[in-house]
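Inspection log for the structure reproduced underneath, given as structure tokens.
A single protein chain has been omitted from the complex, and every remaining protein chain is retained in its original position.
On to chain A.
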Amino acid sequence: MGSAHSVPAEMRELADRTGFTSEQIEHLHRRFKQLSQDQLTIRKENFDSIPDLEFNPIRGKIVHAFFDKRNLRQESDGLADEINFEDFLTIMSYFRPIEMNMDEEQLDRFRKEKLKFLFHMYDSDHDGKITLQEYRNVVEELLSGNPHLEKESARSIADGAMMEAASICVGQMGPDQVYEGITFEDFLKMWQGIDIETKMHVRFLNVDTIAHCY
């Protein structure tokens, strides 16, 4: 499907589905081919060739997200071994900036989609809940960039954050009640009032920028 994009109709369809302009799609396709070494699909190993990604502390999680079927198609679960260009575009489209002409409903959906992406990244065992253990892993990875920070402090930060989440989402709990993990609804609740749109977008340029890769 990826190579067939040159057919205008297909292109238009892709553009419609992902919201990119045809120029952007073209650029992304060029990048895709560069990454996949002219194959039709990308595998995880292909991401190793991006030098800048190496220093990203949550690199693993991000690359993982590209192959997470929950992000790719609705109603499916598990991990893909390889993704084609359309999938690649789908993932990229999570990071599109909001457009001026969006109405409230669209904005809301847009926002939810973006958050869902993040949620899936945290929820590594696909059970619809970010458990403490998962949260700890994420925080540990996030803070792994700082060599002076010990694992324990990362963990306690995660614990603190979890308690905070619990107090935000549930508020007062009975003594026997136990907060098991952050569900997506809770996750949304935590994000209330923060305009994520300004935080989770990349400006996809129409011009070619240097794309180095080896």
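Odds and ends about this structure:
Assume contacts are C-beta pairs under 8 Å (C-beta built on N, C-alpha and C of every residue); 3 or more make two chains touch, one makes a residue touch a chain; residues count from 1.
By definition in this document, contacts and distances are computed from a predicted model.
The unshown chain of the complex is recorded in UniProt as "Sodium/hydrogen exchanger", chosen from "Proton-coupled zinc antiporter SLC30A8", "Myotubularin-related protein 12", "GPI transamidase component PIG-T" or "Sodium/hydrogen exchanger". Interface note for the absent chain: among A:E13, A:D108, A:D127 or A:E164, the touching residue is A:E164. Within the entire complex, the positions of chain A that touch the omitted partner chain are 28, 31, 34-35, 47, 50, 52-53, 55-59, 62, 92, 95, 97, 100, 118, 121, 131-133, 138-139, 142-143, 145-146, 148-150, 152-153, 155-157, 159-168, 170-180, 190-191, 193-194, 198-205, 209-213.
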